[in-house]
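Of the protein chains in this complex, all but one are displayed in their positions.
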Amino acid sequence: MAQQIKCGVVGATGYAGYELARLLRKHPMVSESMLFRREESGAKTLDEIYPRSMNGRPTPLHAFSWEHVEKEKIDLLFLATPHETSWEMVPEGLKRGLKIIDLSGAWRLKNAVNREVYKLEENGTTGATMKQAVFGSPELHSDEIRGAKLVANPGCYSTSVILALAPLVKGGLIDVEAGIVCDCKSGVSGAGKAPSAKTHFVEVAENLSAYSVFGHRHTGEILEQLGIGAENLIFTPHLLPIPRGILSTIYVTLKEKTTAAGIEETLRNFYADSKCVRVFPYPQLPQIQDSLRTNYCDIGFALGPDGKKVILVSCLDNLIKGAAGQAVQNMNVMYGWAEQEGLN
Amino acid sequence: MAQQIKCGVVGATGYAGYELARLLRKHPMVSESMLFRREESGAKTLDEIYPRSMNGRPTPLHAFSWEHVEKEKIDLLFLATPHETSWEMVPEGLKRGLKIIDLSGAWRLKNAVNREVYKLEENGTTGATMKQAVFGSPELHSDEIRGAKLVANPGCYSTSVILALAPLVKGGLIDVEAGIVCDCKSGVSGAGKAPSAKTHFVEVAENLSAYSVFGHRHTGEILEQLGIGAENLIFTPHLLPIPRGILSTIYVTLKEKTTAAGIEETLRNFYADSKCVRVFPYPQLPQIQDSLRTNYCDIGFALGPDGKKVILVSCLDNLIKGAAGQAVQNMNVMYGWAEQEGLN
Amino acid sequence: MAQQIKCGVVGATGYAGYELARLLRKHPMVSESMLFRREESGAKTLDEIYPRSMNGRPTPLHAFSWEHVEKEKIDLLFLATPHETSWEMVPEGLKRGLKIIDLSGAWRLKNAVNREVYKLEENGTTGATMKQAVFGSPELHSDEIRGAKLVANPGCYSTSVILALAPLVKGGLIDVEAGIVCDCKSGVSGAGKAPSAKTHFVEVAENLSAYSVFGHRHTGEILEQLGIGAENLIFTPHLLPIPRGILSTIYVTLKEKTTAAGIEETLRNFYADSKCVRVFPYPQLPQIQDSLRTNYCDIGFALGPDGKKVILVSCLDNLIKGAAGQAVQNMNVMYGWAEQEGLN
Partner (left out) sequence: MAQQIKCGVVGATGYAGYELARLLRKHPMVSESMLFRREESGAKTLDEIYPRSMNGRPTPLHAFSWEHVEKEKIDLLFLATPHETSWEMVPEGLKRGLKIIDLSGAWRLKNAVNREVYKLEENGTTGATMKQAVFGSPELHSDEIRGAKLVANPGCYSTSVILALAPLVKGGLIDVEAGIVCDCKSGVSGAGKAPSAKTHFVEVAENLSAYSVFGHRHTGEILEQLGIGAENLIFTPHLLPIPRGILSTIYVTLKEKTTAAGIEETLRNFYADSKCVRVFPYPQLPQIQDSLRTNYCDIGFALGPDGKKVILVSCLDNLIKGAAGQAVQNMNVMYGWAEQEGLN
């Protein structure tokens, strides 16, 4: 049997951090996972914040310190922290010899222009660190992830868009100049655990709203991963009155007239070896419920009567495949374990 | 003071029919509104089905018959009936000298090809009747509605799409060849009151799904009203986990680079005399909550950095501006009353 | 025609304040209602906060000052403010000759012990002012409200409990010693507009929780209004995953075996002249939807096989009959207008 590892999770009290804690606790290759909160003081156990996690043995929450991490001989550190925090912590962590999977947006973008939206202060160290960062989409970059010290776990919206588009874009089937429209809808947990007017129940319930139109942070990831120009992509997020789940409806035009069977084959071939993407049989389309609480990204499509207009629909759970689950999947790839280990 | 009229509502027990009953009861120009159910037997009063409507005097429900309508000297008949029923009833009603506002899809489409989706059997009478039918969008056709005997009240989705696009399409600003994408999301009452797997709470809650992709019945209305070809429009409905409300996100490309101020002015000018459309000040976008339980169609937009890509967002309440409210608005126009009479 | 009055609303940006603004705007006897926010700076119009309220003429929001109130010659001031604020403002307002309807809990309780929960600092002025305060339940105290300078508008929970129990308690039918259990459930707007962990969408959705068990602030109102001892009442609030609405399930034991017809008659007689209470015909029970967006308190009941155990079910909209609507109803009674004026 392969060697088990010891993990740490910083920011374990947020929604993604909690899911990580939950997944790691039952992962057969993780001997232990230490949970850290960023603040000096606060809850002593995860059970105080999430009573649902109680199972007889309270899960301790520690105030984070590098000394603590070193003392515990942690192999792999998950950062479920704001991007500013990740930006500061990652170079230090790498220096101390840790492997890191960062769930923030800080290390996902190679292009400095795309990165501006995060207002991060760059210096020599960060530049060098950025070169080490691998975009953690196991369906696209498993080879690089395998040897990576630093994996930048993708955004939730971007995962749903990139995985739906990659087969057709990378297969050169799409007329990119004709424009790609991504109309995306997400549940509220995507906005985080901090209370705000935007997450107030009364403001969200019985409602739907578009936000960050022509300016959402995940746009850069989509552009870089698909290699398309900003002028050819529109990405519009909407806030759904549900706790979790993303559905992206993506509109593209093909270069050549095609059949539904042809498109389905392209998708199936692309994901033939992927355990965490489900291609739906045409003309069935995934719904948010299908992927909830799983690490699947579900993809289906419809083909227009002209044989060229394609509507891709992709669904995932923003906290699992869009965050914690994909992070665990990245860990699995980094250590050479089965891709879906601990995720079923 | 102008003469009051007497109304009838057929299909008063459905969601749109109930809203009609509610609106007509407090309309100052309606002396009485008789409520009819299509079935021979069933509830004797509206209060049995909608206890919320109880106000001391029970509202009787009558089994429909033409004799009853005639005996009561009804001036205007609202049909909140399935399209097959409206298709049969309208010629007879017109023959008997009634004015009719039909909320079904039966009489909305002039182009027989677009009408095929309803599988209606045409004959000499229906052809002649169709010529009389006016598409009941008061913002676009108030002159024809004023003299109409038969008003075909628009669909809920189509209203939200047509009103958002009309100013730019009719102003010739849109590059129609570049394609128009309408990504629309509706609450469940749009699917009607009949229980089905699609409307089961457990199937809808915590979910979002696309449906009728490349094939929804409202497509024809949008095409005919905007005068664009089927090859240039994509319209994708989605089912939202809320009882009511529609938000349409509409993607267009302008022919010429424009400013936000220019677009806002175009919208404001187009709706300068309209009391039931609210143009939101750029860059504010309407949300579903804004228009709920009102007869407003709310319209806002975002402009891309290239000055040509425009995202229109339009919201309305599918049972009010998308059905019963717009029907009352049409009545107001037919009789020369203030457009928003009884609707505030 | 009777004289119109001029109103002011302090705290118009909260949920109850907004409903007040909306109701007063269309009230036929209110010539104008000035909206005040408590803060020095902030939104200049109500439309900025509630776009749904836009109707062509923006509604200005003023920073509150007594000078402004005096200059505008306001007759009646509604306070939709925290209880500490109301506690300070009311004596000053009365001194300046205003009539006041206060929606907070500050002035509802005559018994100092019950008031402790609010931690208000009492002094000579407050004591004298308290003597003037009338508990604003128009179904119980219309005579005193008619001449009142200060009306303490009841709590939302207490309204639903008091109105359900009053006919049986005041009729002496209930065996109070056997205990009265009030199991109450409320939508989230009852918790106010301030974002908090308790109102975060993800914490509320798909959930139900009991809170403030054996210690909710509204308990004192119920005790005082019904004249029962604390040892005989249990009142348990629960937070429902809906924006608004309250349903109270109330368990009592009658002194004597009774028939359903007898109980229904008792309820109907008690509310024979009340326009804002609907007694449901046995065995029909009200649901939250029935009373939503109305000023009705809906009451129904079930009778146990022993003829003595009664379950009362009462529903209301916590922002209307439980707050703003009842405040308007109190204004109507104070000025001798029809009880339900402006409320249909």
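A, B and C are the chain letters, set down in written order, and residue numbers restart from 1 in every chain.
Here is the rule we go by: a residue touches a chain if its C-beta (ideal position, glycine included) is under 8 Å from a C-beta of that chain, and two chains touch if they have at least 3 such contacts.
As the structure is a computational prediction, the values presented were derived from the model and not from experiment.
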With respect to the chain omitted from the figure, which of C:P28, C:G42, C:G171 or C:G304 is a touching residue? C:G304
Residue touching the undisplayed chain, where the options are B:G172, B:P195 or B:G227: B:P195
Per the definition of touch given earlier, which of C:K170, C:H238 or C:K255 contacts the omitted chain? C:H238
Chain not shown, touching residues in chain C: 178-179, 181, 183, 185, 203, 205-211, 213-214, 230-231, 234, 236, 238, 240-245, 247, 249, 251, 253, 285, 287-289, 292, 302-306, 309, 311, 313
What does the interface between chain A and the hidden chain look like in terms of residue numbers? 26, 51-52, 54-55, 206, 278, 280, 284, 286-287, 289-294, 298, 344
So that we can see where the missing chain sits, which residues of chain B does it touch? 15, 188-189, 193, 195-197, 199-202, 204-206, 241-244
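FYI, only the chains that are shown with their structure count from here on.
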Rotation angle (°) superposing Cα atoms of chain A on chain C, nearest 5: 180
Chain B and chain C have mean C-alpha positions lying a whole-number Å distance apart equal to 37
Could you work out how far the Cα centre of chain A sits from that of chain C, in whole Å? 46
Which positions in chain C touch two or more other chains at once? 206
